[in-house]
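Here is the structure we will look at, set down as structure tokens.
Every protein chain but one is kept in place in this view of the complex.
After this line comes chain A, so read on.
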């Protein structure tokens, strides 16, 4: 092996180890039984207290309802956004609609603006309409936020499809509704899955709306619960907080690595 190769491998090894340290400490210290935590970080696993810690985090931060809520918000919003964005992409690309560029910008502009711009008007109108602190309210917001980017991805994907299929179906007398469900949806399935996975993770990881639009512990999503647990860091102790963080991250980590292909493809479509 040449000197350059050795040097390169050394640099890779050092970087990888450096990167691994926080993750390693997260796992190791989430394993330390909360009672026997000595006050300074452990570097090697000794006893196995992970499940005990997780169940304490579960109780202290009401993680049960929070996980259920986040699952509901993520699945419903991501699926709804994928379908609604699919409709919109279909309408602006396949159907002969006038002023396509205008509609494109109306929908797409939503993803360019920072979320901070929406939050107070939404907060006020929710307070007026009893949507505040409800599951329906959060699902609506998450869906609305997810639609613009989902639309962008679906539209770019739809642009690559051959138009002849749709034209043939129309010639045979199929309605637009049938063309959408029987031809367009099957053809764009991979983009739809990519959009779903991407938005599922985005909704699951949201913190800002979770701490703003909700006060009850049985409505709030999981990241709001985690932030609450972190706020009690000195009382609860590091192993329990870390075990909680690990627990709420597991679904998205598993999803990320099992659907990495879709992630990469949605990022590529983004280009």
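In this section, a residue touches a chain if its C-beta (ideal position, glycine included) is under 8 Å from a C-beta of that chain, and two chains touch if they have at least 3 such contacts; residues count from 1.
Methods note: contacts and distances are computed from a predicted model.
Asks: Given the choices "Polyamine-transporting ATPase", "Sugar ABC transporter permease", "dihydrouracil dehydrogenase (NAD(+))" or "Cytochrome aa3 subunit 2", state the protein name listed in UniProt for the chain not shown.
Replies: The chain we cannot see is recorded in UniProt as "Sugar ABC transporter permease".
Asks: So one chain is hidden, and I want to know which residue out of A:47, A:120, A:178 or A:217 touches that hidden chain in the complete assembly.
Replies: Looking across A:47, A:120, A:178 or A:217, the contact with the absent chain belongs to A:120.
Asks: Out of A:106, A:127 or A:168, which touches the unshown chain?
Replies: Answering carefully, the residue with contact to the hidden chain is A:106.
Asks: Just one of A:56, A:92 or A:188 touches the chain that is missing; which is it?
Replies: Only one listed residue reaches the unshown chain, and that is A:92.
Asks: Given the contact definition stated above, which residue among A:9, A:136 or A:175 touches the chain not shown here?
Replies: A:9
Asks: Considering the entire assembly, which residues of chain A contact the chain that has been omitted?
Replies: With respect to the unshown chain, the touching residues of chain A are 4, 8-9, 11-13, 15-17, 19-23, 25-26, 29, 39-41, 84-85, 87-88, 90-92, 97, 100-101, 103-107, 109-110, 112-123, 140-141, 143-145, 147-148, 151, 156, 159, 204-205, 207-208, 212, 223, 226-227, 230, 233, 238, 241-242, 244-246, 248-249, 252-253, 256-257, 263-264, 267-268, 270-271.
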